[in-house]
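Just one protein chain is left out here, and the rest sit where they should.
Up next is chain A:
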Amino acid sequence: MEGAKGEGPAGDGAMENSVEHPRQQDHLIRDGDFVVLKREDVFKAVQVQRRKKVTFEKQWFFLDNVIGHSYGTTFEVSSGGNLQPKKMMEEITSETKEAGIDNRNIVDDGKSQKLTQDDIKALKDKGIKGEEIVQQLIENSTTFRDKTEFAQDKYIKKKKKKYEAIITVVKPSTRILSIMYYAREPGKINYMRYDTLAQMLTLGNIHAGNKMIVMETCAGLVLGAVMERMGGFGSIIQMYPGGGPVRAATTCFGFPKSFFNSLYEFPLGKVNCLLNGTFSSKALPPESKDSISVEENNGTLLDDLQTSPKEMEESIVEVIENNHPQQETMEVISQEPEYKEHKERGNKKDYIQELQRKQEQQKKRQIEAATLLNERNADGLIIASRYHPTPLALSLLEFVAPSRPFVVYCHYKEPLVECYTKLRERGGVINLRLSETWLRNYQNYFQPGIHLLSSITTTFGEQGTGKY
């Protein structure tokens, strides 16, 4: 069987934001798509919406013109904030390829560039394209010819960065979003570097058909990564602290609606009653008072709020993440547009009814989640949160089947050492490994170790009988 792609989980290939779309068109940007804007190494996640102003890298523009183009197309911002597609040109190199040997005779007197600030401004005002400006700068530099080839490349790169505004529209993926979050808001993801996330997904054997338990406070990035690797097949139960799960990053992936049919959530606050058999959907968690405010938060256009992120490096700080509106780097649209509509229409009765319906639905889903958990046969567990991992691991492992891998991430190594010790004492786990990965980017820098604890479950023997 060669190249058989088969049908996606929805069976009819239906995607979230449009009528049935043949899979061949997956590579075209559509209205409503969640995309990622890229300029050099800077990313920003946005949703494509007509006539909506987007700011990125000190520029503002509308995304209307990207619709219909392929992902990977590069654009330039032109007058009126409209994007124009731009073919990737060959690298600008000096015409004669003349270069010096070294810099012994190059004097840094600040006078080597003959174009003044006003000259450059005049060029920009005339609408001269960025690469033209760079070319002009090279031609008007008295020392360019004397620079070494390396220095010339460095000069060109620097000027391009300043004057050429090339924006690429790329499809969101775990790769792109995890790199973006680590660069822009590492505190929101507990400083989990993208190679660590990669390890978790592989060591955890995350794949289509699994029944996964995910406990994360990484803005929903880990959840999204798990969902991507499961492709809509199988089921996920997301454990959450506080009033509700945070899924801001999950939205950025742009998954089809069908992926969410098998995504459940369950409050941490009810784990103990579930474990000792006293779970009841009637007894609502004390946080239910917050649930209305949480709904409201989810129903707001988050990009209109300017806030500063809370530092999360000290895990002793108690932060209820879903009550903090997201920073402006991610523009996320509400998942419940009906709320806003009702509120705007000022029809309070409809709004209350809608809210009640949602709460009934939530309760029903919670019972379903409890049933799934109670089967105690999950295929895996991922923990990546700001909480101390030990109590989470000890309790959530009860829901996992024997002979299944699980992975625990923590920003610090010491809690993982403790977790390892407690798991050994508990028994029923083998092949416990505490590891650290180092990432070295060439032309960049060494990124030091990030720790991970991974292991495999077994059936229970006598407590603490040495095999681990």
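We take it that a contact is a pair of C-beta atoms (placed from the backbone, for glycine too) under 8 Å apart; a residue touches a chain by one contact, two chains touch by 3 or more; residues count from 1.
The rule we apply is simple: contacts and distances are computed from a predicted model.
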Chain excluded from display, named as in UniProt, from "Superoxide dismutase", "Transcription initiation factor TFIID subunit 6", "Metaxin-2" or "tRNA (adenine(58)-N(1))-methyltransferase catalytic subunit TRMT61A": "tRNA (adenine(58)-N(1))-methyltransferase catalytic subunit TRMT61A"
Options A:79, A:105, A:276 or A:441, residue touching the unrepresented chain: A:441
Residue, one of A:159, A:184 or A:229, that touches the chain absent here: A:229
Per the touch definition above, residue among A:155, A:194, A:279 or A:409 touching the missing chain: A:194
Residues of chain A in contact with the chain not shown: 1-8, 27, 70-73, 87-88, 173-175, 178, 194-195, 197-199, 201-203, 205, 207-210, 228-233, 377, 379, 401-405, 413-414, 416-418, 420-421, 424, 430-443, 449, 451, 456-459, 461, 466-468
